[in-house]
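Omission of a single protein chain aside, the complex is shown with its protein chains in their original locations.
Each chain carries a letter (A and B) given by its place in the written order, and its residues are counted from 1.
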Amino acid sequence: MGDLTSAFTEAGRLIAGADSELYAIVALSLRVSLTAVVVAAMIGLPLGAIVAITRFPGRDAVIVAFNALMGLPPVVVGLLVYLALSRAGPLGPLGLLFTPTAMIVAQTILIAPIIAGLSRQTLEDAWQEYAEQLRSLGATPLRGGLTLLWDTRFSLVTIVLAGFGRAAAEVGAVMIVGGNIDGVTRVMTTAIALETSKGDLPLALGLGVILVTLVIAVNAAAQLIKSAAQRRYG
Amino acid sequence: MLPLLLDNVCFAAGGHTIIDGVTCEIASGPRTIILGPNGAGKSVLMRLCHGLLTPSAGRIEWSGNGSHRRLHAQAMVFQRPVMLRRSALANVTYGLELAGVSRRERELRAQDVLDVVGLAHLAQRPARVLSGGEQQKLALARAWALGPEVLFLDEPTANLDPGATREVETIVGQIRASGTKIVMTTHNLGQARRLGDEILFISAGRLVERAPVDRFFIQPASAEAAAFIRGELPWS
Partner (left out) sequence: MELRRNLIGTGLALAVLAFAAPATAQKFITVASTTSTEQSGLFKHVLPIFEKKSGIQVRVVALGTGQALDLARRGDADVVFVHAKSQEEKFIQEGHGVKRLPVMYNDFVLIGPKADPAKIGGGKDIVDALKKIKGASAPFVSRGDRSGTHSAEINLWKIAGIDIAKEKGPWYREVGQGMGPALNTSSSMGAYVLSDRATWLAFKNRGSLVISVEGDKRLFNQYGVILVNPEKHKNVKRAEGQAFIDWIVSPEGQKAIADYKIGSDQLFFPNAHEAAA
């Protein structure tokens, strides 16, 4: 329990100290995970909608794949992306290894299946309700899909937030493809891992408190927006 | 578009025959009621006409354009209205937008139709928080705004209380008066008498009898119809 108290004290000290290095780490964490979740949503939501609405041979296999890939271990994703981006690998010439871009790529790969899989289920359930009416009004499958995405937006926001939480929390992928380079690719989770391995547990815990607070703040902001919108649109 | 021709239309699903060779012509003019016990296939028949389902055998043909259903020249109101997560007005303009109506025009038309059905005061309310009756009236408004040639209604008042039922029936009358052909299913004999000009009586997937409403109720030609009117046909 004493550890936890000193963790909060440490977190407070860090924030109050206006440590520019800490701010840089926090800013990078947000930049990487938020960008990844936006890109993953741009990929995952349309995919989820397409699989939810259309019927095609192999659809069941695709659904199984989505659900299975939700559990991709971050460290495996990191390793695969590293092998791809390494100079010895196929995308080496891009020179993306050990940059924030590589971290964004890895986290996007990690969360896109989560968004696709969960949205597929939500959208499929909603489509049961909406399909006939939308077709009756003359909506094409494409238009119907877009309308469905908009109408289920509150559930979808929750799904996207789940994706963000997963990205912000993971360390395996960003450690390998980012290299935890001081001042360049160090994010909250890799900083915590570093301080832990240095034995500076209070500092590590303090950073952990800040990280959790950050994720809570993002979720709280999203919830506020959702409530306001829900009051307006029902 | 009308008349709509059904030629030996069959529909099967999951190994069961639901529509078993229905042949008829639905012309403009009289208010057509599709009557029959629960499970007779009324809803399926309506969806076949509207184009939501494809027949397993036989033909469904609109005049003038072959069997291709012209978008927005017909509309349907379902037993349970499905409202989009937006305002009542936006639900109406959604259909108009799909029909290619310009932005200004759709706002005006939507506002008009909401006025007529008595929902103008709820135009900005989220549609999904409206009561069952209000939502069904909104569904009617949404369909009517499209100016359809035919309006299909699938048991539109089955879930409503008597007050809301009366209001919905009034609106259907108004829509009819504006020139739209009404095709409606119901299993409610009183409603059929009130709202219909002709009866298509469906039993076990077949068109058993077709007659003007008065003659149907006073002197049904078929045994099934007679039994139904006497209330003897099973409900399942």
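Miscellaneous remarks
Everything that follows uses one rule, which is that contacts are C-beta pairs under 8 Å (C-beta built on N, C-alpha and C of every residue); 3 or more make two chains touch, one makes a residue touch a chain.
All of these numbers come straight from a predicted model, not from anything done at the bench.
The chain omitted from view is touched by exactly one of A:Ala11, A:Ile104, A:Val174 or A:Ile192, namely A:Ile104. Mapped onto chain A, the footprint of the missing chain covers residues 31, 35, 38-39, 42, 86-89, 92-93, 95-101, 104, 179-182, 184, 194, 196-201.
Criterion: only the chains that are shown with their structure count from here on.
Annotation: 46 Å between the Cα-based centres of chain A and chain B.
Listed in rising order, the residues of chain A touching chain B in the complex are 129-130, 132-133, 135-139, 143, 147, 150-153, 232-234. Residue ranges of chain B in contact with chain A, taken from their complex: 47, 50, 52, 71-72, 75-76, 78, 81-82, 84-87, 94-95, 98-99, 125-129, 142, 146.
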